[in-house]
Structures are given as C-alpha cells and as structure tokens.
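Of the protein chains in this complex, one is absent; all others appear in place.
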Amino acid sequence: MSVVIRRYIPWLLVIVLTFFMAVDTLVLEKTINAYAEAIRAAQVIIGTFAVLISVVLFTRIHGRRVIRDPKRIESWVLLICLWVPLIWGLVMYAFYGKRPTVEYALQNIVFNGIVSPGDSTIYAILAFFIASAAYRAFRARSLEAAILLIAGMICMLGNAPIGELIWPGFVPLKDWINQVWVKAESRVIIISGLLATLALYVRILLGYERGWMGRAD
Amino acid sequence: MQTKPGTIWEKLENIDVRWIYLVVWVVISLPLLKPIGIPLGSYSAETLGLYNYIDKLPPGSVVVIINDQSPAAAAECQPTLLALFYHCVSKGLKVLFVDVRTEAVPYTEAAFQTILGASKDHPDYGKKYVNLGYLPGYEVGLAALAANVFYPEKDAYGNKLKDMPFFQDLPTKTAKDWAIAIYFGNSSVDWVVRQLTDVYGTKVGGGVGAVLASRMYPYWPAKIVGWATGAKGAAEYEILVKRPGEGAAAMDAQSLAHLAIVIFVVLGNLGYFLSKRRGR
Partner (left out) sequence: MSVDIPTLATIMAAGITLMLLSYLYRENIFFRIAEHAYIGAAAAYTTLLSIDSMWINYLYPRVARGEWWFWLTVPIGLLYLFFFTRKYFYLYRYPTAIVLGVGIGTIVARFIKTQFLEQIRYTISESTTTIVLLPKPIDGILLAIGVLTALFYFYFTIEFKGPLNTIARIGRYTLVAGFGGSFALTIMSRVTLFIGRLRFLYFTYPAPYVCVLAGIVLIIGIAMDYMKKGKTA
C-alpha cells in the first residue's frame, strides 16, 4: 500500500494527465477543452508554489553557514537580500494593497538596484573570458578547428558594421554561413533534441525514468 | 624546471590574462566616450523581413509582444522592443503585451513609458494597447492564452479584460486573430512556433539576443517572418523607423570589440604556427 502511495499514484497521475492534455491539443470538443483549461490553470497555480523551495533551500543552507561561522558576510548578505524584500513586499501587498509590480521601493532598490545589474554583469563578464580564450586557446590544430575558426571570424566581421567597411564580401559570406551551415546545424540539433526528449518522455511514462521523483525511497 | 620563454610569440602566449581584459575594456570604452561614426552598412534580410511585415499590416491589426527578457537579454532586446513598439504605434496597430517571465515586467512598463509617456493612464490604453503582465507557465500559459485570450481574466493593472474595447471586435478570441506574435528574449522560440504557428497559423517574429539567433534559422522563412539579431538588428530597426537609440549608439564599440577579438585569434594562431615551425 505504501509503495502505491509513494510511487504508483504519482506515476499514474503523470500518465493520465499527459494523455488527457495530449487529447485536448488534438481534439476540439467543448467538455474536454473546458476541463483541460481548468487543469492548466490549476497546474499554473500549483507550479507557482515551487518557488518556495528555493526560498527555504537558501535559508537552510546559508542559515546553517552563519550559525557555524557568524563572520561569513556573504551568507548574511544573501539572507538579508532574500528576506527583507520578501517580507516588505508581502506586508505592502497584504496590508496596503500595493502589488509588487508597482511597489516603489521594491522596483527601484531590489530590481533596478540589485537584480538587473547583477544579471547583466554576470553574463557580460563572459565577453572577457571569450576574448582571453580566443587569444590563448583557439588554435587551428585540425581541419575542423580551422573551419570553425574561419567561419567564426567571417561571421564576427560580417556581424559588425566595421566588417563591411574593411571588405564588403564579409556580409554575403556571413549570410551564406548563417543561412546554410548554421541553419543545417540548428536543424540537426532541433531534430536530435526532439528525439532525445521524446525518448525521455516515453521513459518517464513507462516508469523507467524516476529522476523526477527525487530521492529514492 | 621551466625554461624562460624565448621568442616574442612565446612571451605573448604566456602574458597575464588581465592585460587582455584591460585591452578589451579600453577598446570598448574609447568609442563610447568618443564616437567614431562607423556607417551601419546594409540591412540584413532577417531584420528587413520583420520590418516589412509590420509595415504592410493594415491599421487595427493585432500585434502580440511576448516579452521573455531577463536583464541580461534586455541590453540587446529592449532597443528593438522600443523601436518596434514605436513602429506599431505609428502604423495604428493594436499591441498586446505578455510577459512570460517575472523579470520582463519592468521592461514592458518601460516601453509604455518611453513610447507613449504613460501606461494604464494613457487614453488609448484598453483600446489600442493592453499589458497583460506576467503570465506564468511559460509554454502552458501561452497555449492557454492562445486558446482563449481572456484566460488571464485581468490585465497587469487589475482591469477586467472583457470590459476592454481592445478585445470587442476580435472574431474568435484566439491566436487566430493575431496578425503576428513577436518574441523578445534569449531562451528559445521553438515553443512559440509550436503553440502559435502550428495550431493557429499565427506568424512569428523576433527581437532576440544574438545567442538565440542561430535557433531562428530553421523556422525561417516558413514560420518566422524575420527578426532583429541582437544590437546590430536593433540598430537596423531603429534606423529603419528613423528613431536612433541605444542599438545604434553601441555599434562603434561593437565593431571595435569584434575587430579586437579577431586580431587576438589571428595573433594567437600566428604565434602558434610560427613557434611550431621553429620547433620548441
């Protein structure tokens, strides 16, 4: 019985919902479509609660760190930046009716002040790492590496206005590489990705893939 | 014991990587502080495809903007979003904004403030322009919206969608009524094509980060009419609508940065081959 509740009922839920939603996408029938819309709304509501896992996980990990070592500044910073906006936002919402999208302090200090510059800068640093990798590691050691480098250099100059200034031929060559070779490569990645994803879905439905269930019982 | 590097190439190969970072920083900073004015050059077929499609739409056509911008994507996508929204406003098109991630919400609001000067208080809000706000569920959420445009029930400001004139004359209240859906972001356009074009025949466009551009080609031109690739695409669209902005301003720095990286690669390979010939 306990195995039924622990494993088989969740698995059955996945199978039933998968087939019901697949039927809804293929069939135009009012009752089925209405139930499917309700299930989609329910799924969105349920899925929203998954963000609570990140909040609890950060609090647990970094809470333990500051208890063990109170001088650990970065963990304190994370906990403050997590809980202060959260409590502020919830209080403003619950008692003053101010939605997070319009709450002044939240938008300015939290989003404009921390989230937006943090997200952009973390990816922007990659520009430097690419430049240093281009200098130190990209070597035309084989024919494949040479093709990759030559295609990359032509496209880099074709993508920037200065390339057309140096030699107008960079732009049509770049277009040729993008519209023939990049298209072919992307198409292959899409098709291969689909086959791999379908295989994964079939394994989930047949019960061979149990990674989604988390920890083993 | 390691021998000291001999030739200039060997010395250059072992250079402290922070000098390379400094060179990149200086190369990008100089044209920002003192613009050079490199001409933009020819327009790409991808950008022209999107521009021409929007330009030919009759007034009153519904353009849906699917905003998937993170702050990282916004540097490339937001200039295109502003230029495209300006284009739609000047053509008298109806525009529906949908944010599919939480971080995109401020960028939609910024688009309203920049182009119209106001969002929910604008006189045409609810008639020509609607902001649905954050729609959770990503592909599932978009599928539900495409099946029934009243799925979220309220817009970003809490107004009921069924009371808005924007939706009154839409015949089917599904994605069939949309002239085009334009995706702004960096993650993936497959799900947009999957849920809109294949089911309802809605054309798709893009204002995407350059990282995503390679994934647009397989669907072009059959399902995707065109897109603006990164900052260059944004600059092209801004010049086409005669509203130069951040995209055009970044082009000098972009050019020099690309040239610098090409020079790095050439120098590195030159050193490698010359050293190999000498025989280490």
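The chains carry the letters A and B, assigned in the order they are written, with residues numbered from 1 in each.
Everything that follows uses one rule, which is that a contact is a pair of C-beta atoms (placed from the backbone, for glycine too) under 8 Å apart; a residue touches a chain by one contact, two chains touch by 3 or more.
It should be emphasised that the depicted structure is a prediction, and the values quoted were computed from it without experimental measurement.
Asks: Which chains here would be touched by the one that got left out?
Replies: Counted over the whole complex, the chain not pictured touches A, B.
Asks: Taking the entire complex into account, which one of B:41, B:126, B:152 or B:271 touches the absent chain?
Replies: B:152
Asks: Counting contacts across the full complex, list the positions on chain B that touch the omitted chain.
Replies: 18, 21, 28-29, 32-33, 72, 74-76, 102-103, 105, 133-136, 139-140, 143, 152-154, 158, 186, 190-191, 193-195, 197-199, 209-211, 213-214, 218, 222-223, 229-232, 246, 249-250, 253-254, 257-258, 261
Operating definition for what follows: only the chains that are shown with their structure count from here on.
Asks: Measuring centre to centre with CA averages, how many angstrom lie between chain A and chain B?
Replies: So the centre of chain A lies 17 Å away from the centre of chain B.
Asks: Sort out for me which residues of chain B touch chain A in the complex.
Replies: It comes out as residues 13, 17, 20-21, 24-25, 38-42, 44-45, 70-72, 74-75, 103, 105-106, 109, 133-134, 136-137, 140-141, 143-144, 147-148, 151, 156, 158, 190, 199, 210, 213-215, 217-218, 220, 229-230, 232, 251, 254-262, 264-269, 272.
Asks: Going by the contact rule at the top, pick out the chain A residues touching chain B in the complex.
Replies: 25, 33, 37, 40-41, 43-44, 47-48, 99, 101, 107, 111-112, 115-120, 122-124, 127-128, 130-132, 134-136, 138-140, 149, 152-153, 156-157, 159-165, 171, 175, 178-179, 182-183, 185-187, 190
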